[in-house]
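Everything on this sheet refers to the single structure shown next.
For this depiction, one protein chain was excluded, whereas all remaining protein chains were kept in their positions.
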Amino acid sequence: MLRSRGVLVGVTIIGFWIVCALAGNAFVPYDPYADDLLATLQPPSAEHWFGTDQLGRDIFSRVIVGARDILTLAPVATLLGTLCGTTLGLVTGYFRGVVDDVLSRVIDAVLALPLVIIALLALVALGPSNLTIIVVIGFAFTPIVARTVRAAVLNEAQLDYVAAARLRDETAVHIMVVEILPNVISPVLVESTVRLGYAIFAVATLSFIGFGIQPPSADWGLGISENYGLITGGFWWTVLFDALAIVSLVVGVNLLADGVRETLEA
Amino acid sequence: MSRLLFKRLALSFATLWILSVLVFGAGQVLPGDPARAILGPLAEARAVAVLNHQLGTDRPLLVQYWDWISHFVRGDPGMSYAYRAPAGPFIASALGNSLLLGAVAFLIVVPLSLFGGVWAALHAGRFVDRAITLLGLSATVIPEFVSGIVLILVFGVWLRWLPISATAPRGGGFGSQLFHLILPSMPLVLVLFGYIARMARAGTVEALAAEYTRTAVLKGLPRRDVLFRHVLRNALLPTIAVIGTQTGYLIGGLVVIEVLFRYQGIGTLIYTAARAKDFPLLEAGVLSVGIVYTLATLIADLLYAALNPRVRFGAGE
Partner (left out) sequence: MSKDRKRLDAVRRDVGVLENDLFDELLSGCIGRRDFMRHGSVLGLSLPLLGGIAGAVFGPTLSPRRAMAAGTPGATIRIGIGQPAGAIDPVTIADNGGLVLLEPTGEFLCRTGPDLVLQPQLAESWRPNTDGSVWTFKLRQDVTFQNGRKMTADDVIASIDRMADPKNSANALSAFKGILQKGNSRKIDDHTVEFHLDAPNGNFPYVLSTDNYNLVILPADYAGDYEKTFIGTGPFKLEKFTPKVGASFVRNPNYWGKPALPERLEYSFFGDQQSQVLALQGGDVDVLQQVAFKGAQALFNDPNIDVMSIKSVSHQQVHMRTDMAPFQDKRVRRALALTLDRKKLVAGLFNGRASIGNDTPFAALFPSSDPTVPQREQNLAEAKQLLEAAGVGKGFDVKLTTERYMEIPDYAVLLQNFAKAVGINIALNVEDQNAYYGKAVFGQSDWLDSVLGITDYGHRGVPNVFLSAPLTSDGTWNSAHFKNPTYDKLVAQYIASPDLGGQRAIAGQIQRLLLDETPLIVGYFFDELVPMRKGLAGIPPIANRLFMEGAHFT
């Protein structure tokens, strides 16, 4: 898998941002959180490579450490969505009948709503916090993962080994977890790497809409949200570098996800 | 076919009903209350209680829900709490705005990506092909607000070619409105370009390799005619599928675009209604999104089946 050029580029980009998130504080030129109210909105210069923001903070330093929240939240949210979705998919695919019908309708209902609208409702209701972001994205991913898993389980449930397990009087939980799950793990893995790409997308979007990550985080989406009112005034540097950082990360994650899919599905 | 249609419709109604219950439930946990949202934080508690009584929001939840849904099924979406006016016209205008934006995006992206996909397929494996595929893939995964910001900077602020605001000034006319929608539609175009071009490319490659194309070329038909007749038709199918499956996404993307470009669409409406706890407006807004989604999926499925005889019989559930 690592031999593919795309995957290599993806892994390099992600690796770069992970290192920045973990150790960025050690090599940034300024404290990313320190304000300087007498030097606000300075254009890029030798002193401040990417300029300064409305509070005089050094944008280069903030971009470097800005991946910290998104790289924590997106994987956790994906994990949550995958766990819940797999459970739901196993249950609906295995039992079918009324349980399946009812749950499938609820899944459809959730899928009929775009993520952003679910997020708007949930974030107004729950209040903004990192936990809310995780719950919202996990919740939105659950039905999507569940659908994939259910389709795979439907196929498996008709196979002989499941019938054999039933004849052995194994409990339903045992059959689902021990017998079926290992056989559907490959689509689950593919789905979850693809979801990770979307999760990055979603976290960035939610923090842009202004409902997630709290200030003074250097998060890129939050940075764009706080500064994009300024671009007509000519303060382009307050948003451009955050935007490019997001582009690099999402492209990196998706190159990796493509590689995973090709490897597992081959 | 009609039995299938009937079943699909029944399921859709069930889905929409569940959606209405979910939204109602979500509406109850939103902070604040409708009268407080109208009167503001500094108003006296007594005045707030009086207004809640006037609005009927102090009644038991089930009564409120029944009151709302019994009117809704008769085609009456109720009165907005905040605006004290029928919710219908607000929804219609907001949904109209959103659909217009979506339509502009599709008008641009469909020919563009079909062309790109077919072109890539004709040059399969060469540089053009790889460039289109790679660009399409990258553009698809970039959040709309990020590409939107870059587009605003380049075309709105630096080159000054296009207006930054999605809303034309009052009295500007339809043409002016369309002009204002070009920039806001571009992020959607970017996201969709990758999907549609990829499918069109795959469809074309398959069609080019197919027996009937070779036969046609061997029969001496000009290559251009063959391409046009067979290949484009096949490329169109996946596009319709994309329209169906991506509507949900599209509406979500529209919300972000509406926020970025300050456009008064359905997303903005739902957001303000949720904040104001304007329940009738919120329900009507969310359900209209649900209905559009369900209808789009349904129509796309039917069209797909009509255009492609192979799936007609296999299209169980």
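Note that the chains take the letters A and B in the order they are written out, and that residue 1 is the start of every chain.
Following the convention adopted for this analysis, a contact is a pair of C-beta atoms (placed from the backbone, for glycine too) under 8 Å apart; a residue touches a chain by one contact, two chains touch by 3 or more.
All figures in this text were calculated on a predicted structure; none of them were measured in a lab.
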Looking at B:Leu101, B:Ile164 or B:Ala216, which makes contact with the chain not pictured? B:Ile164
Among B:Leu4, B:Ala26 or B:Leu39, residue touching the chain not depicted: B:Leu39
Candidates A:Ala34, A:Val99, A:Leu131 or A:Ala151 - the one touching the absent chain: A:Ala34
Chain A, residues in touch with the chain not shown (by the definition above): 33-35, 37-38, 40-41, 54-56, 123-124, 127-129, 210-211, 214-216, 226, 229-230, 232-235
Which parts of chain B are in contact with the chain that was left out? 30-33, 35-48, 50-51, 54, 81-85, 90, 93, 163-165, 167, 169-170, 262, 264, 268, 272, 275-277
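The criterion applied here is as follows: only the chains that are shown with their structure count from here on.
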Within the complex, chain A is touched by chain B residues 11, 14-16, 18-19, 22-23, 26, 29-31, 137-138, 141-146, 149-150, 152-153, 156-157, 164, 248-249, 251-253, 255-256, 259-260, 267, 270-271, 274-275, 286, 289-290, 293-294
Mind pulling up the chain A residues that touch chain B in the complex? 105-106, 108-117, 120-122, 124-125, 127, 197, 201, 204-205, 208-209, 221, 224, 228, 231-232, 234, 236, 239-240, 243, 246-247, 250-251, 253-254, 258
